[in-house]
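Here's the structure, in C-alpha cells; my notes come after.
Not every chain of the complex is shown here; the ones you see sit where they belong.
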Amino acid sequence: MTALSPVDEIRNLMARFAFLADGSPELGPLLDLLTEDAEWVVGGTATTGRAAIGERLGGSRAAGVAGPGSGTRHLITTLEVVPTGEDAATARSYWLLVAGGETTECRMVGEYRDTLRRTPDGWRISRREVVVGTA
Amino acid sequence: MTALSPVDEIRNLMARFAFLADGSPELGPLLDLLTEDAEWVVGGTATTGRAAIGERLGGSRAAGVAGPGSGTRHLITTLEVVPTGEDAATARSYWLLVAGGETTECRMVGEYRDTLRRTPDGWRISRREVVVGTA
C-alpha cells in the first residue's frame, strides 16, 4: 500500500488526538502529538510548551469536563487541511463534544484552528486555537 | 508538499463552504464556490445561477436560520466523494446544524447530494440538492 499522503497523515493525527483525549489514562501519548514548543490557545489565553499544556489539559480532566471518566467523545466533523509548505500545514475543523450514557447529550460545539509541522517523528500540532460555542 | 489530490480538494471545498456559510458576513465568497450556472435544490424546488442562489441563501440569513448571528455551525459528517470524470465528481454527505451558546442544540439534520466540476479556478459545486430531515 502506498504511504499516506501528508493530508491523510494530518487527518489521522487529528483523529488520534481526539481518541487519546477521550480514552488515554495518561496524558503523555496525547502530548506527544504536539511539538515541544506548541501553543494552546483558548479564549485568547495562550499556554506554551508541552508541560504547561499538560497541566492545563490535566485541569480539565480533574474537573470531569473531558477525558476518561467524563463519558465524553470528541467528534471531529467539518475539516479542511491546507498545505502551506513542504513540512507545514494549517487545518480548521468543527468539533462536537458528546456524552453517551442513559441519554446522548451534546455538551459543547466549537472549532479548532490548527498549525501543523512535520517533524522527524511525523506530523505534529504546533499551535491549536480552541473556539468554544458559536460566534 | 505534494499538491492536493482531487478528492482532497473536494473535501476541503465542502468544508470551506460550511465555514463561509456560518461565518462570512458577505455571501460573495460563498457563492464563488459555486459554478456560475449552479443549481440549488431544496425540497424539489430548484434555483439556478449564483445570483438567484444568493438571494435564496440571503433569505435564510435574514430569517436567522443560518449564517452569522444565527449562532449555528454546519457540521459535515459521513462523506463520500466519487470521481466521475477527469474534471467531474459527485459527493454525498450528511450534515448536522448545531447551535452553541448556553446550551448546545441540534437544530436540523440532513443530506447534501452534490455534483462538482473542476474549473480554471479550482473545484466548484455545480449542483447541490439539500435533503432536510430523514426519509
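By written order: A and B. Residues from 1 in each chain.
As a convention for this text, a residue touches a chain if its C-beta (ideal position, glycine included) is under 8 Å from a C-beta of that chain, and two chains touch if they have at least 3 such contacts.
These numbers were taken from a predicted model, which means no experiment stands behind them.
All together, the complex described by this structure holds 3 copies of its single chain type, of which 2 are visible.
Note that only the chains that are shown with their structure count from here on.
One copy, chain A, sits rotated relative to the other, chain B; on C-alpha atoms the angle is 120 degrees to the nearest 5. Mean C-alpha positions place chain A and chain B at a centre distance of 25 Å. Every residue of chain B that touches chain A in the complex is listed here, in rising order: 1-2, 4-5, 8, 11-12, 14-16, 18-19, 22-23, 68, 71-77, 96, 98-101, 104-106.
Considering their complex, residues 5-7, 75, 77-83, 85-89, 92-94, 96-97, 106-111, 132-135 of chain A touch chain B.
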